[in-house]
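Every protein chain but one is kept in place in this view of the complex.
First chain written, first letter: the chains are A and B, and each begins at residue 1.
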Amino acid sequence: MNSLDMPWALQLVIALFLLGGAVVALIGSWGLAKLPDFYTRLHGPTKASTLGVGCTLIGSLLFFSHQQDGVSVQEALVTIFLFATAPVSAHMMGKAALRRRLRGVARTRHMPEE
Amino acid sequence: MTPSWRSRQFWLPHPLFSLFLALLWLLMVNEFSVAHALLGLTLGVVIPLVTHAFWAEQARIRRPLPLLRYVLVLLLDILRSNLVVALRILGPARQLEPGFFTYPLALDDDFAITILASTISLTPGTVSIHHDAEANTLLVHALHLENEIETIAEIHRRYERPLQEIFQ
Partner (left out) sequence: MIALVIPIAMTLFAIAVLLNLYRLATGPDIVDRILALDTLMINSIALIVLADIRMGLDVLFELALLIALMGFVGTVAMSKYLLRGDVIE
């Protein structure tokens, strides 16, 4: 890796994106492990993990764009794909959970009865 | 009724989508040349031609400018929502008050409803779980439900109104 010829400011921006992305994704997974019932667990991965990986990909995009004299847009494609699909998977999993009559924690309000 | 093979309806049922596919191809190979542009355009024509029998009625984007503003608002809200959710996750789980609520839809176009449902899933503390086609409502789960009437009004004002502007 030869990041020595990279301007200092750009390095800082890339480093911030990579680190911030990792922290946000870790919080998402922490929520997945910690929260009490399925419906609350659904929130962590759909939002935090997607944004975290998105940030990592943008950092990678900036890095390779600088290295190769030309914009490297492929990472942007993966990011857009992730953002477009995350709500759909969440919706499907939520529907499956409802269908299996999974209960929320006791204090959940308006738990739908089927 | 299938349109005749000589009409534009047959070859280019969705011109914008064809253009989008061609652009996507160019981004995918990450290189711009005449050969790749032609290949992309060919794919853009062939893929809708083969698959359009499976498609639902297409939505019409009436005004592209509010769409751009909508995307910007959405990007900002995704960042805001992540902060909110991260704080809720890191805070003590006992203080959470999760809850379901039904959101009455004013939109009736399938594509617009899909976008609204995705938006709800990506923004603060809410995930859309079920769409009831008969009653035209969305079942939404909130990580921390304080005031459902307020939440519904907020979603309506912030997301559904602009979507109505764009699609109707």
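Keep in mind that, in the parts below, contacts are C-beta pairs under 8 Å (C-beta built on N, C-alpha and C of every residue); 3 or more make two chains touch, one makes a residue touch a chain.
Here the structure is a predicted model, which means the values were calculated and not measured.
Visitor: Any idea which chains on screen the missing one touches?
Guide: A
Visitor: Determine and list the chain A residues touching the chain excluded from the picture.
Guide: For chain A, the residues touching the absent chain are 1-3, 6, 8, 11-12, 14-15, 18-19, 21-23, 25-26, 28-30, 32-33, 38, 41-42, 44-45, 49-50, 52-53, 56-57, 59-60, 63-64, 67-68, 72, 74-75, 77-78, 81-82, 85, 88-89, 92-93, 95-97, 99-100, 102.
One rule holds for everything that comes next: only the chains that are shown with their structure count from here on.
Visitor: At what distance in angstrom does the C-alpha mean of chain B lie from that of chain A?
Guide: 18
Visitor: Which residues of chain A touch chain B once you look at their complex with the stated criterion?
Guide: 24, 27-28, 30-31, 34-37, 39-40, 42-44, 46-48, 50-51, 72-74, 76-77, 83-84, 86-88, 90-91, 94-95, 97-98, 104-105, 107-112
Visitor: Going by the contact rule set out above, which residues of chain B touch chain A in the complex?
Guide: It is residues 24, 27-28, 30, 78-79, 81-82, 85-86, 88-90, 93, 96-101, 117-122, 125, 127-130, 139, 141, 143, 145, 148 of chain B that touch chain A.
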